[in-house]
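Below is one structure, written out as structure tokens, with a few remarks after it.
Yeah, one chain of the complex is gone here, protein chain that is, but the others are all in their spots.
Chains here go by letter, A and B, matching the order in which they are written, and residues are numbered from 1 within each.
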Amino acid sequence: MSDVPINKRRSGSNLSVPNADALDKAADVEGRSLWQDAFRRLKANRAAMISAIFLIVLAFICFVGTAFVPWSYEEIDWDILEATPPNFATGHYLGTDSLGRDLLARILQGGQVSFLVGILATSVALVIGVSVGATAGFVGGRVDQFLMRFVDVMYAVPLMFFIIILMVVFGRNFYLMFLAIGFVEWLTMSRIVRGQTLTLKNKEFIEAARASGGSTTSIILRHIVPNVFGVVIVYVTLTIPQVILLESFLSFLGLGVQPPMTSWGALIAEGAQEMEITPRTLILPAVCLSTTLFCFNFLGDGLRDALDPKDR
Amino acid sequence: MTSVLEIDGLTVSFSTPDGDVSAVSDISLSVDAGECLGLVGESGSGKSQTFMAALGLLADNGTATGEIRLDGIDLLSASEKKLNTLRGERIAMIFQDPMTSLTPHMKIGRQLSEVLIEHQNVDTKTGWARALDMLNRVHIPAAERRLDMYPHELSGGLRQRVMIAMALMCEPEVIVADEPTTALDVTVQAQILDLLTEVKDNLDAAIVLITHDLGVVAGLADRVAVMYAGRIVEQGTVGDIFASPAHPYTQGLLACTPRLDVETEELITILGQPPNLQNLPSGCSFHPRCTYVVEQCKSERPALEVMNNGHIKACFRPHVEA
Partner (left out) sequence: MSDAFLQVRDLKVHFPIRTGGILIGRYTPLKAVDGVSFDLNPGETLGVVGESGCGKSTLGRAVLQLIGATDGAVSWLGTDLTSLNKKELIAARENLQIVFQDPLASLDPRMTAGDIIAEPLLNYRSTMSKAERRMMVEGIMERVGLLPRMINRYPHEFSGGQCQRIGIARAMILRPKLVICDEPVSALDVSIQAQVVNLLMDLQRDFGLALLFISHDLAIVRHISHRVLVLYLGRVMELADKAALYATPRHPYTQALLSAVPIPDPTQERNKDRILLTGDLPSPLNPPTGCVFRTRCGKATDLCASQTPKLERAGDGQEVACHHWKD
């Protein structure tokens, strides 16, 4: 064994050897994070990308478009006072509803409400759900028991009933509705986050963080939250359509937004009453609503595939 | 001696989102009946994929080209049906992790006898009797009771014995053992190695032992092939490889393995990192880590060169017998 390539260099300093350096010639200095990888995969998913672009465009039209429509959503065209077909001369590009209000303006305004509900209520659910779930999962023990039993109890309360009571007690308030829906939707979120946290908690890098002197709060913020974020973001995109649907249902029941303000759900409710005479007033908002839901679901699926390529 | 299994110019590549990756590039090997071939390499060297290809067990995105002949039958062009009759009956595999390769919800007896029922058309009773006989042959204590047990009720060592029993059921001509002892503790590993030695001495089967552990190879193999970055870099008898390794990689591997029988002052290391298969170095794949590198190594790939006694190496540097 005298002929062995004896390398007496210590491993710690071997990077000064030029050919070892050559190994990393291809290395670029900036790393590519898991997020960037996921985004790259998402970009390759055509259905999800089309959905995302469509949603952005639709939201943009809803929020900006109202400025370019000649009529406002609450304005009654006293010359008409009934449902009319599209008429470019009067500026009712999609016609009017039974009270003579411009349908396009109302659909756009309804879209604003639906998007706002979707995003705000989901944010409420996100904040509560992630903090409760991560705390319960990471701290464990009695805290976990208490929080999760509380969630169980909340699950047992009939949701519709809960929202209806809130609406009746506090009156129909636009923002209360966001809060009410958010309060209902955080339950599942907290369970998902807790489950993820439990698996993460036993990972060695959490133990490593504790050994490096991290406190509980800093570990939750620095390690747990960023790592559950992938799952959470998928769930968020799937919660938004649920919330929009829930709001529509409430509005359909007459518990949602207050007239003359409207939402897609309220428009559908109004349209449904006249669907035999003017199917347009039902079909147009219904198409908007279902395409939006469809796109959110597609985007959610795409995100799930992109963030967790192993499960595909 | 005749070769039972011959691999000729085998290339295995996988298509990934980042492009095609060659796990195995143009390798040729043969194993004789009654012989044990040790296939040594580190993770990613392609040692497992070579035989996964032979058994038709490549992942969906993998393709194999070249020829793998079992007793003259080309396995790569064989139909799935034909492969099914060959697998288990004439070529069997022992995996690293017995827990994942045994069906969790089936009793041991049934799993063992099913191999026979499928391939040799025996009835259930004979199947179970032969299964019991086989469990005794691999020295499983209280074998009769074990037939009625499920895999999770057995310890790691016993499960690996069951795996070996299953591989031996049809008395195949070729047994491929892929890291058979890596998941086991040292003392249990010693028991399993003992059993494998017994199997080797008593059967006329060709055994392929895939491992990263040079100690395991030293104890069992007759011939050794060393793989690096998807290619065979050296091949020879176990005596030649250990006493007079010709390729710098083999020399380095032997030198950097700490030994129980020798006190070493400082471990000798192989520099750098294992190669990235997606971005292999030009010329000889080992050249960035090699101490004897010359200009030729960077541009040209050394061909396999036969020395005396069937000892083969892929290196430009002339070999000096130790």
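Quick note on the criterion: a residue touches a chain if its C-beta (ideal position, glycine included) is under 8 Å from a C-beta of that chain, and two chains touch if they have at least 3 such contacts.
Only a predicted model underlies this, so the values are computations on that prediction, with no experimental measurement involved.
Q: Sort through B:T257, B:S282 or B:S299 and give me the one touching the missing partner chain.
A: Residue touching the absent chain, from the options given: B:T257.
Q: For the chain not shown, which residue from B:S3, B:N84, B:Q191 or B:T291 touches it across the whole complex?
A: Looking across B:S3, B:N84, B:Q191 or B:T291, the contact with the absent chain belongs to B:Q191.
Q: Among B:A167, B:I232 or B:I270, choose the residue that contacts the chain missing from this document, as touch is defined above.
A: B:I270
Q: Quickly run down the residues of subunit B that touch the omitted chain.
A: Contacting residues on subunit B, toward the hidden partner: 42-43, 141, 155-158, 185-191, 193-194, 212-219, 238-239, 242, 252-254, 256-261, 263-264, 266-270, 273-274, 276.
Q: Just checking the interface: what residues of subunit A touch the absent partner chain?
A: So the residues of subunit A touching the missing chain come out as 10-15, 21, 24, 27, 29-35, 203-205, 207-215, 218, 222-223, 226-227.
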